[in-house]
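Missing here: one protein chain of the complex. Every other protein chain is in place.
Then we have chain A:
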Amino acid sequence: MTDAPRAPRVVFAGLASCFGCQINITNIEEHLLAVLGQIDLAYWQLTSSAPMPDEFDVAVVEGAVTTEEAARTVRRLRERARTVIAIGACAATGGIPGMAAGDIAGHAAAVYGESTPAACGSLRAPAPVSAVIDVDFTVPCCPVDPFDFVRVLDAALYGSNRLAATSALCGECSRNEGGCLYARGQMCLGLVTRAGCGARCPALGRACNGCAGLSPDANVGAARAFAASRGHVPERFDEALQMFNAVALAAAGKE
């Protein structure tokens, strides 16, 4: 008789972020035990101070890479894990830390003065995890939808026939039939943001701030022109996009 198959071993790693995405995963509440029942949760700083094991199957990473130490951490995760899942805007796009990507030295000096404390580590321009290692799956948004995370974890464990789509958010918003926020004078980033969240913020009357990340098929030029036609100058549009997409915009600017 052979042993029952070993449950896949999963580790969580937290980089530069608020840890809100990891916290949000616990919001699946009554489903938490069912999800944890499928895996061997071997390392999660939020629940245990035990050290990260040497061997694991799936590495879940929250947060942006902002130090050389963090870059080494994700490289080590990549070497050991069969599957790497980046969760949350910080890991997926650079997110909020990414806003400092253009001038990390200047920002450190503004906060710490001449000498940055050793505890900060060796700072580098904040970047999404995918800028340092290959990432197999991404769960976007700030914070992640915990059920979206569960779906992606399942895809990592069992495979999935769901294709990652890159359409922009306006289409999902039109399904909600709430009317366009531009008609109410608001500037909304749904024009260029990747769909998938269900356009929940616009459905609640709040403009999209782009936390799901720029769609790889985003037409930023046409979106800027449309926003301008509604009285929002391109500079304002670009500035709003910086909140979650500074790294992608800087990369696009270099091309």
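We adopt the following convention: a residue touches a chain if its C-beta (ideal position, glycine included) is under 8 Å from a C-beta of that chain, and two chains touch if they have at least 3 such contacts; residues count from 1.
Here, contacts and distances are computed from a predicted model.
Novice: Write down which listed name, "ABC transporter permease subunit", "Energy-coupling factor transport system ATP-binding protein", "4Fe-4S ferredoxin-type domain-containing protein" or "ATP synthase epsilon chain", is the UniProt protein name of the chain that is not shown.
Specialist: Protein name of the absent chain (UniProt record): "4Fe-4S ferredoxin-type domain-containing protein".
Novice: Among A:D103, A:D217 or A:E235, choose the residue that contacts the chain missing from this document, as touch is defined above.
Specialist: Looking across A:D103, A:D217 or A:E235, the contact with the absent chain belongs to A:D217.
Novice: Tell me which of A:H107, A:R151 or A:R200 is the one touching the absent chain.
Specialist: A:R151
Novice: Just the residue numbers, please: which parts of chain A touch the chain that's not shown?
Specialist: 28, 31, 34-35, 37-38, 147, 150-151, 154, 157-158, 160-175, 177-180, 182-183, 190-192, 195, 215, 217-219, 222-223, 225-226
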